[in-house]
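What you see is the complex with one protein chain gone and the rest in place.
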Amino acid sequence: MSQLLAVLIDGLIYSSWLFIIAVGLTLIYGVMKILNIAHGSLYALGAYSAASLAGYWINQGHAPMGSYAVMLVAAILVGLIAGPVIERGLLRFMYGKDEIVLVLVTYAVFLILEDFVKLVWGVDPYFLYQPYSLLGSFDIADLTYPNYNLVLFAAAVLIGVVVAWVLTRTRQGKMLLAVIHDREMSAAMGINVGRVYFITFTVGAILGALGGALTAPMISVQPGIGAETIVLAFAVVVIGGLGSLPGAALAAILVGLVRSAAVHYRPELDLFSIYFVMAIVLIVRPKGLFSIPEARKI
Amino acid sequence: MAIVLEARGLNKSFGAVTAAEDINVGVEGDSIVGLIGSNGAGKTTFVNMVTGYLKPSSGSIVFGARDITPLAPRQITRLGICRSFQVPQLFNTLSAYENLLVGVGIVASGGSKWADASRHAGTPGETVDSILERFNLTGYRDKPAGALPEGVRKLLDIAMAMAVKPKILLLDEPTSGVSADEKFELMDMVMEAVRAQQVTVLFVEHDMDIVNRYTHRVLAFYEGRIIADGEPGVVLDDAEVRRYVTGEARAAGRGKHAAH
Amino acid sequence: MNGIYSRPLKAVAAMLAGAALTIVCTSGHAQDKPIRIGLVTFLSGPAAGPFGVPAKIAAEAIVDSLNAGKVPAPYNAKGFAGTPLELTIIDEAGGATKQVTELRNLVERQNVDFVVGYISSGDCLAVAPVAEELKKITVLFDCGTPRVFEDASYKYVFRTRSHATMDAVAGAMYLLESRPATQNFGGINQNYAWGQDSWADFTAVMATLKPDAKITTSQMPKFGAGQYGPEISALLQSNSDVIHSSLWGGDLEAFMLQGTPRGLFARSQLILVAGEPYLHRLPGNIPDGTIVGARGPNGVFAQKSPLNDWLRQIYKERADVYPNYPAYSVALAFLGLKAAYEKARLTNAAPATEEIIKAFEYLSFDSPAGKVMMKLGKGHQAVTGTAYGSTLAVDGQVTIGNIKYYPLERVQPPEGVKSIDWIKSGMKPGKW
Partner (left out) sequence: MKRDLTVSILIGALIVLLLAGPLLPRWAMFLINVSLCYGLVVLGMMLLMRTGLVSFGHGLYYCLGAYAAGTLDVLFGISDIAVMLLAAIAATGAVSTLLALLLRKYRDIFFAMLSLAFSMILYGLLVKTSALGSSDGFNVAAKTLFGVRIAGTEFERYLIFAITVVTAFVAAICIHWYRGSHRGRLAEAIRDNELRVEYMGASVANTVHINYVMSAVLAGLGGALAAISVGHIDPEMAYWTTSGEFVFVAILAGTGNVLAPFLGAFIFETIRSFAYEYSPNTWQMALGISMLIVIMFLPGGLWSLFTRMRKTA
């Protein structure tokens, strides 16, 4: 019983994390049809800048509680700088190219940023563990969980709700959806597609960096964290159905629970649990859980 | 002439919309049939059902002695029913020559699976060039299909349908997107090619002059039903047809819709 | 006409420029025919921070110090017997296939005289036969798998650190000496060769030393997982007396960061086979009494000696922390090679490879980590004793207390006996 409860809680916490790292990716794909491998680098950049800035903040003896704000600011800064640089400086010259080519473009960006991070921060890990335990902890099923996990959960829900709200309730959001459904048409309707892309990518970048910033307190921030994360994010986004927000959420929950169950009941299977889920979901639903069907006029 | 293609009690509906309602029609060999009707009247749906792109909700389609209703487009094509498209479906990165070579190649390597086992005379290359010749496309031989002007694309699209040696050819609005002065030229070319191979033709058309000039028989569609069937002259004079399809059709048509 | 291929040409030019742009030549210019040593170590990826780069820093410091003749006796001769050394450094990242290619390039294109390298056991297994084919003396400095010399024997390949068996053996001994009442134990190890082997060895040793101790759970997170929530819950619920872990690098650090606030280490005694390099990084996140090893008497376990002081000093000057065990491993490799070279030098002014090999086999030499003896693998595999200790936080800094040293005969299988067989057959001390 208590084990089952643990499976659920661990699963949900992990799901929250998965959703946070995946949401930016699915947003960018949904609008721009770019499967952005560089999302992993943005995650890393977010983690590094959060760790170094918030770390500096704490070492300066400022109120540790303030570190959460600093983390947030760090993530937004990264997104606001890296996003536009990548989109304006590179991607916009690539629009209209084949989807796979775009994947490779972002892969190249990913490679470059991997070394960039190394040049800036070196290979020694950065730590920002204070915020993880700062908020105390709660007990359940004879297990202790730091409240920071609740922060993750809340952040996931909040991000999901806000993005969904913007998409469906605001004018900009509706424009975005228009672009998603028919680029030419919306361009004809006078929507500035270039601008929509620019904003989307920047927002996506911020979300990616935010994922890194929120993860920083739980991990050792070091080279290679981006590569590990991007594959997970990919899997979640593909399972959910590319570009679908509810899909990403459902996929995150699915993957999170499966992994958690594997760890508790069959630890040795954890290694490929996620790929099993991906294979099975794609076999049953070839375009993922929530796919946008496109009709073809002949 | 014997009936080569017969539709028996075809029905097709997309949710609430009825695209085909109890369609019964037989088409004779070597005849040239025009399908007319306002947009959404069910012409293209009929073509799509005959060529297997859509499955009728009920009813059947018989080709020769065979029920082809359950067959896939590929199989139907192999039996000898071919089509062109309202929006030309070309291999855009390939040259006009290669576009046709694909089709000729399929026939050449198709073996006995093809209804008409008789091969194109000469090598595939020669065959393609002769087709280009016939459709007056030689000038575009090596241009990528994606870069051709719309009228030429329509023509190539039809030529590709002819390249796989059909017995029955369905043309979906062959002259749409073609400039007025080119229309007849295009149709003449198609008809010549068709006659040379004794192909039965059904084509969807909005231009009544074209219909008048090239068809032996006209089927007028309205809201999924065939409301008139016969000699062009007769059908085009028919009151209902005049109301719902040609001339003053629009306004009245909309009135009828509103009534539903 | 020009226009047509001016773009491609520009592209090529740009491409070369692009490549050139990022190219930074590492190897300095050759003085009067120095001895060139190729160093292969992780410069990118997760192994760079904890292992690869410390090893690189140590190697560079050691080479400078050797060239300056500033190393304590018996290593005070400049370079190798007076000839200065020159390093060529290659990234070990990219997998075994690339490493084989790179080794060939290193030897046949760059004509290095010796190769020192390889942290990943997979790379060691892969390059050993190639080094043999190339007839180039190659010193494996940090990989641990016993398979290298237990499954094959080589002429040109040497390993100057002990293989990993002793980590498990000594670890279990230390554990049972300090906690004889251990009823059961669980483990968390990465799901790849190193993690699987460490856990297999440890369970085998425990089965021999304390047959009644039960295994509660074996967590096998994937390498680089980073998130250990579910694993930690499972370990907590297993109520194990002891948790064995061979995690390293970011994975270990993340595990500690996530496990500490959840009270995992208050509930279970933790033993970290390779925990030593991370102590100074995680003040407040390593509970007192955690049993840690350094895969040999390295780092904090290294006993005071002129050589040890020397290494600590030159390393601190560069990295301003004290050297961790990979730094010691690389020191062993260079000093062993120097010792062999200079021993061969006694018979011949410019010793040939064959003579150096002769000198290297069954050599025993002093190192910052004490005496090293090339006694296994027909004189190609080093053996040393090892040490374990347990942590104690002293004013914010993690220190190691009650250190115990284990002589090699207690923790190492003798020549010709496979580790796992030796463990299963009761670990009888062999004759050395």
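Which chain is which? They are A, B and C, in the order written, and residues in each are numbered from 1.
Note that contacts are C-beta pairs under 8 Å (C-beta built on N, C-alpha and C of every residue); 3 or more make two chains touch, one makes a residue touch a chain.
Small disclaimer: the values here were computed from a predicted structure and weren't measured.
Asks: Kindly name the visible chains that come into contact with the excluded chain.
Replies: Even though it is not drawn, that chain still touches A, B, C.
Asks: Please identify which residue in C:76, C:105, C:348 or C:402 touches the non-displayed chain.
Replies: If we include the chain that is not displayed, C:105 is the one touching it.
Asks: For the chain left out of this view, which of C:153, C:178, C:196 or C:353 touches it?
Replies: Going through C:153, C:178, C:196 or C:353 one by one, C:196 is the residue touching the chain not shown.
Asks: Touching the left-out chain: which of A:94, A:150 or A:166?
Replies: Going through A:94, A:150 or A:166 one by one, A:94 is the residue touching the chain not shown.
Asks: Have a look at A:14, A:48 or A:110 and name the one touching the chain we're not showing.
Replies: That would be A:110, which touches the missing chain.
Asks: Could you tell me which of B:137, B:164 or B:178 touches the chain that is not displayed?
Replies: B:164
Asks: Which parts of chain B are in contact with the chain that was left out?
Replies: Touch set of chain B with respect to the missing chain: 51, 72-74, 77-78, 82-83, 89-94, 98, 101-103, 105-110, 114, 124, 160-161, 163-164.
Asks: Provide the residue numbers of chain A that touch the chain removed from this figure.
Replies: For chain A, the residues touching the absent chain are 35, 90, 93-94, 97, 99-101, 103-105, 107-112, 114-116, 118-119, 227, 231, 234-235, 238, 242, 268, 271-272, 275-276, 278-279, 282-283, 286-288, 296, 298.
Asks: Mind listing the chain C residues that contact the chain we can't see here?
Replies: On the side of chain C, residues 1, 4-5, 7-8, 10-12, 14-15, 18-19, 21-26, 43-44, 88-91, 94-98, 100-102, 104-105, 107-110, 121-122, 125-126, 128-130, 133, 145, 147, 152, 191-193, 196-197, 200, 223 touch the unshown chain.
Everything below uses one rule, namely that only the chains that are shown with their structure count from here on.
Asks: Please identify the chain with the largest separation between its CA centroid and the CA centroid of chain B.
Replies: C
Asks: Any idea how many Å lie between the Cα centroids of chain B and chain C?
Replies: Each chain's C-alpha centroid was found; their separation is 74 Å.
Asks: Could you state the distance in Å from the CA-based centre of chain A to that of chain B?
Replies: The separation of the two C-alpha centroids amounts to 50 Å.
Asks: Mark out which residues of chain C touch at least two other chains, giving numbers and ranges.
Replies: none
Asks: By residue number and range, which residues of chain B touch two or more other chains?
Replies: Expected reply: no residues.
Asks: Can you list the residues on chain C that touch chain A in the complex?
Replies: My answer: residues 22, 43-46, 48-49, 52-53, 191, 217-222, 224-227, 229-231, 233-234, 236-237, 249-250, 253-254, 257-258, 260-263, 281-282, 284-285.
Asks: What part of chain A is in contact with chain C in the complex they form?
Replies: It comes out as residues 2-3, 6-7, 9-11, 13-14, 17, 114-115, 118, 123-125, 127, 129, 132-133, 137, 142-146, 149, 215, 217-220, 222-225, 228-229, 259-260, 263-264, 267-268, 270-271.
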